[in-house]
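The other protein chains are all here in position, but one chain of the complex has been omitted.
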Amino acid sequence: MGNDIKQREGAVMILGGGITGIQAALDMTDLGYYVYLVEKAPAVGGVMAQLDKTFPTNDCSI
Amino acid sequence: MVTNADFLALEGNPGNFTAKLNIRPRYIDADACTACGLCTQYCPKHHSDPYNEGLSITRPIHIDYAQAVPATYYIDPSTCMYIQHDTCQICVPVCQSHAINFNQKPELRDLKVGAVILSPGFGKIAPEVLEKFSYGKHPDVVTAYEYERMTTSSGPFLGEIKCFSDGRHPKSMAFIQCVGSRDLGCDNGYCSSVCCMYAIKEALVTKEHDPEVDITIYYMDIRTQGRDFDAARERAEAIGIKFVRAKVADVTPWENHLKLTYSTLDGQHKFDSHDMVVLSVGLESPKDAKGISNTTGIELNNYDFCKTETFTPLQTSEKGIVVAGAFQGPKDIPESATQASGAAALASIILKTQRGKGTESKEYPDELSITDDDEVRIGVFVCHCGINISSVVDCPDVAEDSGKMKNVTYFTEQLYSCSQDSQEQIKQTIKDQKLNRVVIAACSPRTHEPLFQETLKDAGLNRNLFEMVNIRDHCSWVHANEPEAATDKSKDLVRMAVSKAAHIQPLPEQTVPVTPKALVLGGGVAGMTVALTLAEQGFESVLVEKSSTIGGNLKKLKNTLAGDTVASYLKTLTAKVNKSAKIDVVTDAALAQTAGFIGNFNSIIESGKGQEKKEQTFDHGVIVVATGGHEHRPDLYELGKSKKVVTQQELETNLAGRAKGRAPNSIVMIQCAGSRGEDLNYCSKVCCNHAIKNILKIKEINPDSQIIVLYRDMRTYGFAEDSYLEARKKGVIFIPYEVDRRPVVTSQGTNVQVDFFDSIMQEEVSMTPDLVTLSVGIVPDGTAELSKMLKLPTTANGFFLEAHVKLRPVEAAVGGVYICGLAHAPKPVEETIAQAQAAAAKAAIPLVKGVVTVDPIVSSVEQDNCIGCGICTSLCPYGAIIMEKVDKKRKARTISASCKACGICASRCPTFAISMGGFTNEQLISQIEAFGNKVVYEKVEA
Partner (left out) sequence: MSDNSFSPKILGFLCNWCCYAAADAAGVSRFQYPPNLRTVRVMCTGRVDPSFVLKGFLEGADAIFTGG
């Protein structure tokens, strides 16, 4: 199968790029691993990006 | 980051998986697209916008929202005229950067990965379930997702709330809770755990838009069990939002209103009409749950969420695959973020041996040395920010004006200074023009300074030789109607920045080494999990326990709601901790003193009793606070006065015994005894589950036992709802009480009497049960002292406060300190374990890095000029300046890693011996001089 991407050791795949996936990706990167964040939509962010404000302080969500 | 990708298959073993992906074409070259949006303007075809829940129209070629990452447009093939019908292609010539490419094909890609974290989120309730509420039949019945987009000021209606039917502003609104959750009709027996919160949020937001609108929330139980969540409900009630405990049967159109039919607890059927109805739809398992299960082999639970166990909440049934977020069970944002970090810790353990091998550290060119003798060459870049700045501010004028200034050897304008090509241009210009200072007039340094500093580093300049001017947020956006004044202001600000920039000196990067060891306070399940999770990642820790053995509250628990035996788990866990060579357990111990900062703490632990009392000193890099909590004992309801009144924990102990009458024939349980407004004003989250757990045990031992539960809201959120239902099926009677009509318990001799108002039968009842059990809540263990010692803020109720509820849920505001378990908030054991794993991930980050980088803008003392007065030391709020003896004279010295760069020391030093990196006296004075050196302000007609 055509695949010219360099394969990396110490990599993790995170399936789903919502708030959970993004947070996990950031932490894995900080912990010294290479991350593939796989998202089915054209952009990461998930449902949280659709929210206006958040409970209970009504802080902005984006 | 791989977007637009489908996950096809997973092969191999933990440590060595191959994941197969299919990457769908975007039909737009991501590197070339500048996200200008011209294509969307020209695209002739309509496309219902899923980002706005279909409430607005976009085009097949679009971007979901301006802040989307990656910031690349894409073409939705389902409606694109070219892809569907081979016509059109209008977008291709429109695109100035030739980014559109219809020849893109799906790409299959293999990823070699050692571990997998599943975070696919949740799915949506099927529209059929919503039909009985007239959803889809009447336009004024909307889901909470749709309503969220309607209220958003950046949404399709700019935040104006209107009925779809006739455009009127609704005067009366209803929120219907538990739509698609706690509903066996659609096979979703569980509670979605978030809808009560978002409904209250949306109701509060609505009231902000229009205080006159009448809002009713129809609910069964309000489950605001999170820390401080009840306060929001009370706030909602205080501003007039009505809460009606009722089950809504249906919604039918009625003239231009909607008629709700609902039944209240006392069996009455009532009707009410509203202008708009919002359905609080639940969270369902993700659409591809079955697919993920098939490809990875992980087991699902009976609701198609990922199956996990109480004591391993983030571990799937397959090794090497962990789970986090709503796929593990419906949950809110803080819980999801916590689980994400916890899952990272588990994946980190799997990949331990490969750590650091796959990542590359970026190389920078050698830094250009700059001396005072060098000519100051400043480059000024003025950003148009598309039209955000240039539509108001005369950018060419601002740039030219700066060119007249001394030291400015180059100036230019850029469309987007932050874009990739502009960055390259800046780098090239720095080299070509031999610039040694850079001023960028664009947006806020708070968001963009790091980006431009990186550009400077790439060009071989010290990143501090940079000054940013905010001519967007502070000029064009706030003086939109006064373009001349905005331009003048921009010129002034640029002039001030240039004049400051002339005095900027390069600052050395400072790093401080980290002691690779953790101090874990508290030997309960949280502390043990932290220490073990760190040990398995390869880091040592000291585990400090105040009692004589580790185990904490688990020692008092017998089994979990899911039926696991606590004792055997505890035994395994303590054995692992005691055996681990990386964990140093100190019992009968407490933290006596601590000093230092992230990476370099030094603490004194007092341990032992009497003769064996001793003090040990430890150096460590991080602190994890897991000091726990305990059952509260209120002086209420005859607790401690009558033998027939016990707490849930005491009942659990009794039930595990062998005595005959351990499961009495008649029991009254009182929920929230002492909580939610009595001596504790919060909800303890676990008591409802604890009561249900004990009830099911009683029913197992003595099926004929008559049990009545007096409650305010049964908060058996998530999958615990199943157990609540089971208890109901077994004949347990649940009767809600109002806060102003709490039950009364009296004792006389050996008898105990409970008087309460039966809200179902609508009558006063008096009973003399065999046993009264109180659900009493949880209080934290001695957080006051620790809070002082570590400078950690607590909530009004004495729980430790995290740095940010959603973004940093396990980190304390103080660097290098992490919080988990009951010390943070009351929570059940599975949440404690996940949170402890998260704390272990976060605590491991500085330990992995080995160094802490200090922002070079900190204070520094010129010791030759220091007279040792000590004013700075006394004023520093962070204890970051110490006095030391140098040649027998007192001199001040900054501990860079503790310094937060506030500058109080510099402004108070009587001999100007203290300087702030990037904010020296010289720089600021010249900035002020530039403010005054020209009479620039011209009167503008307002």
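Per-chain numbering from 1; labels A and B assigned in written order.
We adopt the following convention: a contact is a pair of C-beta atoms (placed from the backbone, for glycine too) under 8 Å apart; a residue touches a chain by one contact, two chains touch by 3 or more.
Because the structure is predicted, anything quoted here is derived from the model rather than measured.
Trainee: Based on the whole assembly, the unshown chain contacts which displayed chains?
Mentor: Displayed chains contacted by the hidden chain, ordered by label: B.
Trainee: For the chain left out of this view, which of B:Ala9, B:Ile57, B:Ile239 or B:Ala480 touches it?
Mentor: B:Ala480
Trainee: Which residue among B:Thr353, B:Ser391 or B:Asn933 touches the omitted chain?
Mentor: Residue touching the chain left out of view: B:Asn933.
Trainee: Looking at the whole complex, which of B:Glu148, B:Asp492, B:Glu545 or B:Asp713 touches the chain that is not displayed?
Mentor: That would be B:Asp492, which touches the missing chain.
Trainee: Return the single residue from B:Thr353, B:Ser444, B:Thr617 or B:Thr853 that touches the missing chain.
Mentor: If we include the chain that is not displayed, B:Ser444 is the one touching it.
Trainee: What is the set of chain B residues that contact the non-displayed chain in the whole complex?
Mentor: So the residues of chain B touching the unseen chain are 444-447, 470, 472-475, 477-482, 485-486, 488-489, 492-493, 496, 857, 900-904, 906-907, 916, 919, 921, 924-925, 927-929, 931-933, 935, 937, 939-942.
As a working rule, only the chains that are shown with their structure count from here on.
Trainee: If you look only at chain B, which of its residues touch chain A in the complex?
Mentor: Touching chain A: residues 1-7, 17, 19, 21, 26, 51, 53, 63-65, 67-70, 72, 74, 107-122, 145, 148-149, 151-155, 197-198, 200-201, 204-205, 226, 228-229, 231-232, 286, 288, 292, 324-327, 332-333, 336-337, 339-341, 343-345, 347-348, 351, 354-359, 537, 805-806, 841-842, 844-845, 848-849 of chain B.
Trainee: Quick check: in the complex, which residue numbers of chain A touch chain B?
Mentor: Its residues touching chain B are 1-3, 5, 7-24, 27-34, 36-59, 62.
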